[in-house]
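My questions will all concern the structure given below.
A single protein chain has been omitted from the complex, and every remaining protein chain is retained in its original position.
Should a chain be cited, it is by its letter among A, B and C, assigned in written order, with residues numbered from 1 in that chain.
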C-alpha cells in the first residue's frame, strides 16, 4: 500500500506525544503543542472559554489542573499561551476559505489514560524508546494517533485550501476518557454553526483495512460521584447521636444495584468504588460513591439516572444525612446521518488499503463525540462517526496497547477525501 | 385463708365471661354485661365518646366492629344500649358520695387474645366445661378476672358507700392487647380530674400470695402498621413501568432493623409481619408491614419512632411509592408515686393471704395502663400499678393459660382497703 | 371467507369449555371431555403417568387437585376414568396409520387463568350467556379454543386417515399457565419418538388473517417458591433467641433484585409476592417468596437461576434459618426449524383467509411448548411453533379477553394441510 504524503508526520508526532501523556483536563503541554503547530500552519486557533464552557466541565479536578499548569511552566510552555488557555485545555483551529460553502467540523480527542505502560521488551514503544515517560499515565486508547491525524489533516487542508470552499473547524477535545469533555465543548457553542460533523476512533473491534461506517450500540451513560455527610458519635457511648453516612452509602448501593431492568432495552449500573468512614469506633461521617449508569437509549439512560437521584434522596432522608450528587461524565447514543454514511461508504470503497466496509457493528461502549454529534444534529447539521480499523497489540486501556500505524495513512486519506467532497 | 364475701361472684363472673371472649374494640357483649351489672348496683355508667375519644382509637378495625355489633344483636344485646355505646366499647362507672374528698379512678381492662384455647382434658376450663366457645379467641391474659374483680369492687363500694368520701370512677378499658385502648380513654378526659389512679395485673411473674407494689421496666412502645402503594407492571415486558411496593417494603425492613442502638438504654424493633405483592409476574403494588419499636424510656422510644418515620419516608422517596404510617398501639413507661407504693406496702403487709411484698421487679413488657397513669400524673394526681401474684397453669397468651382463682380474694381485699384509705 | 367443515364444532366446543374453566393440574372435567370425544372418534388415548411424569410436575398443589377430583365426581365424571388419570390431567391421542411414515406430534394446552370474567354486557360471552360459571376462573388466554382446535383436527384426521401415513400423537397438555406442565409431559417421554412437532397460540400480537411462522424472543424463565423457616422469640424479651425468617426474606429480596445485568442479553427478576411473620411482637418464623427469573437465552436464564440459588443459600447462612427452593415453572427459548417454517410459509400463502405471513416477530413472553419442542429437537426431530392471528376484544389474561372465532377456521386449515404434507 502506498503511504500518504503525510506518513512520517503521522507517526513521528504520534510517537512524540506518546511520551508525554496528559490525563483529561490537564492536557496543557499537549494543547500547547497542537496550538503551536496549527498557528504555524496559519490557522486561527481558539482557546479557553471560546472552546470549553467552564461551568459545564464534568469531572475536572482543580488540584490536578493546578499541578498540570505548574508542570507545563516547568516544561517551558509560555505563560502567555497558558493565560490564553484560561486553565482550560483543548482548542479549535478555524479556517474560513472566504468562499461560500458549508461549515464542517472535525473532532479529535487528546487525553490519555491512567495506565502504567508496559516495560516489557515485547512492547514496541518500550523496545524502541518512545514509551510514556510519565509513571501511571499512558496513551492507551490511541488518542495520540488521533492528534497526529488531526494535525496531518490540518496540514493537508492548508496544502489544498484553494480547492476547498466554506469553513472548517478542527476541534481538539480534552477529557474524552470518562466521557467528561464533550459536554463542555458542546456548551461553548463552537459546533453550533456546523453543517457537517465528522469524528472517528482508531482500532476498537476492527482490524487494519476495515472501516465501520455506521457503528451502533453507543451506550448512553451518566457518571456520578455521590457523597453523604453525617454526624460523628462514639460508637460505644452514644451511637444514637450519630448520623451514619456509611450506612446510608451501603443502603444506597443495595438500592442502586436493584434499579429495575428496562423493558425497552439494555441497562447497566455499577458502583465502582466506595470510601466511607473515619475510624473503627466512630459513627461514620463521610461517604463517597463513584458510580455510573448506562442505557441503550437516551430515554433508558434517563430512567436510570432519575432512579439514581431518587434513591440518593430517599436514602439521605432515611438516614438523616446530607447528600451531594455530582455529574462526572456523560455520553449519549449516536445515529449517523445516512447522507454521510453513504459518502463514507463510497469514499472507503475507493480508498487504497480499505479491505472491508462494515455497517451496524456494535460499538459496545460509550464515547462523548456523541454529544457533539447530537449538538450538530439538533442544530440541523449532519454527523457521522466511524471506526478506523487497526491491528492492536493489546486491548484498549491495557499496558500493552499499540496500534498498527499503517492504518493512519488510511484514515488520513478518508478524511482528506471527505473534506474534498463536503467542501467542494 | 378466709375467702372474702365476694368470692363466689369473683369466680362465677370470671368463668361466665371466659366463655365469650371478645377481642379489642369489639367487646360489645362484654360491655353490655358490665353496664347492666353496674346500673343494677346503682352506678351512673358513662359510655361511648364520654369514655373513648373516637379519633384517638388505635388499631381499631371497622369491619371487626361491625361484625361484633351484629353478633351482639344476635346475642340479644338491646339496640338502645348499643346506640348508647356509639360503636365504642368500654365504660366508666361513676359514684359521687356527695361528700368532699378526692376523686379516685380504678381501671380494669376487658379484651381477650387471638388464641385458640386448649382442648386438652388437663386444661381446667375445658375439663370443667367453661372454656371459650369462640374459636381462635380466649381470655389468655386474665382480663376476665380483671372484669370480675372490677365488678366485685363495684359491689363492695356500694356495700360500703357510707364509709367513703369523694368520688369514684371505675374504668373498664377496651383493647389493652396491642396497647391500643388506653390512649383513646385518656384522650376522652375521663381521668383528668382524678387525684388517685390504681390498676393492676394478675399473675405475670408473681405467684399466689406475692404482690409487686412497684414493678419497673415498663417498656415504652409504639406499634405501627406501615403500607406502601406502588404501580403494577408486567415484570417481563416493562418492569421499569412499575413502582415496586414490595421492594420498598423489604428495603424498609433492612433499614428498620438497623436503627442504631441507643447509648442511654435498651431499644427494640421488630417487623412481625409483612404481606406484599399480587402475583409472581407482576411488579408488586401493595405492601404492608406490621411492626413495633420499644425503648427503655419515653425519649428512647421517641428516638425509635422518629427513626422509623424517617426510614419510611426515605424508602417511599427512593422507590417512588406512596406510604402510610398508622399508629396501632402505644404504651409509655410508668413510675408509681411513692405515696401510693407506701400505702400499698402497708395494706399488703396487713392483708391475709399476702406472703411476700416485692419491689422493683422487672415487668418486662408493655401495658397501656401506663398511659392513663401518666395522664393522671400530668394533671397533678398520683398513680400506682401493682401485680397481683397468682400461680399460673400456662404462660400468658398461651392456650393453657389459667390462674389460681384464690388470688382474686387477695386482690379484692387490697382494692377495698386501698379505697377505704384513699376515700376516708 | 368460506368456513371450514368443522366450523360449528370449533365454536361450539370452545364455548362449552369456556363455561367450565379449570386451572392448571385440575383439568379433570376438561380432560374427561377430551378423552370421551377422542375415544368416540376411535383414538387410543393415553392418560396419567403415560403422559405426565409425576415427579416432574411443577407448581402442582395437592389440595387443589383433591378438590378438583371431588368436583369432577360431583359433575359426573366416572370414577374409572378418574382412576385412569391417576390424579394427573392431560392426555395424548395416538393414531398409528399402520403405514410407514414419520411420527408427528401436535400439542394443545388446556388450562385456564385465575381471572374473574367480565360481567359487562359489552363482553360477548356474558351477553350471549356462555361466560365462565366458575368465579375467579376464566379461559382468558384462549386455551378453550386450543382444545376445540385440537379436537377438530382430531376429527379431520379420522376423516382423512386413509390419506395419511406414519403415526400421529395429539397431546393435550395441562398447566401451561405459569409454564408448569410441559416439563412433566416432556419427561414422560411421550414426544421422544416424534419426527415433527407442531404447536401454536391464538391471537397474541397478531390480528385475524396474520400468521407468524417464526416468532422469536421466547423468554427462558424459571419460577421459584422460596421459603425460610426460623425460630420464634418474644421480640421484646429476648429478640436474640429468635431466628428471623422475615429479615432473611427481605435481605433475600434486596439481593435478588440486584442480580447483575448480563452482557449477552436481557434478564429479568421479580419477587411478585412475599408473606412472612406471625405477629407484631414475635420474631418471625415463616417466610415465603414467590418469584421468577428470565433470560434472553437458556444460558442467561441459567445464570439468573444460579445466582438466585446462591443468594438464597447465602441469606439462610447469614440469618441461621432453614430454606427451601422449589421450582414452580419453567420455559426455554425456541428456534423453529427452517424446514417447518418454509412449509408453514408455503401452506399459509395458499390458505384462504391468511392475509399476511410474518417472520421474526417478538413473542415477548414465555411459553412451555418450548420445552416439548426442544425435547423433540434434542432427539433429532424438527419443531415449529406459530401464532394464529385473531382480533382480540381485550388483552390476554384480562377479564375482557375474547377472540375472533373466525380465525379458528384458518388455524384448522393450516393444521390439516400441514398434516397432509408431513404425513404424505
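Here, a residue touches a chain if its C-beta (ideal position, glycine included) is under 8 Å from a C-beta of that chain, and two chains touch if they have at least 3 such contacts.
Fair warning: this is a prediction, and the values are worked out from it, not measured in the lab.
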Touch criterion as defined above, residue of A:17, A:38, A:57 or A:283 at the omitted chain: A:283
Touch criterion as defined above, residue of B:216, B:237 or B:257 at the omitted chain: B:257
Contact residue for the chain not shown (choose from A:89, A:254 or A:407): A:254
Candidate in contact with the missing chain, chosen from B:139, B:268, B:382 or B:413: B:268
Residue touching the undisplayed chain, where the options are A:13, A:246 or A:259: A:246
Residues in chain B touching the chain absent from view: 254-255, 257-258, 260-261, 266-269
Chain C residues that touch the omitted chain in the full complex: 236-242, 244, 247, 251, 254-255, 258, 260-264, 283, 303, 310-311, 313-320
Where the unshown chain meets chain A, residue by residue: 178, 219, 221, 223, 235-237, 239, 246-247, 249-251, 253-254, 257, 268, 270-284, 290-292, 294, 328, 364-366
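Keep this in mind: only the chains that are shown with their structure count from here on.
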Interface residue identity across copies chain B, chain C - same or different by half: same
Central subunit by CA centre of mass proxy: C
Angle of the C-alpha superposing rotation, chain A to chain C, to the nearest 5 degrees: 180
Furthest chain, CA centroid comparison against chain A: B
Whole-Å gap between the CA centroids of chain A and chain B: 68
Chain B and chain C, separation of their C-alpha mean positions in angstrom: 53
Multi-chain contact residues (two or more partners), chain B: 236-237, 239, 247, 251, 254, 283
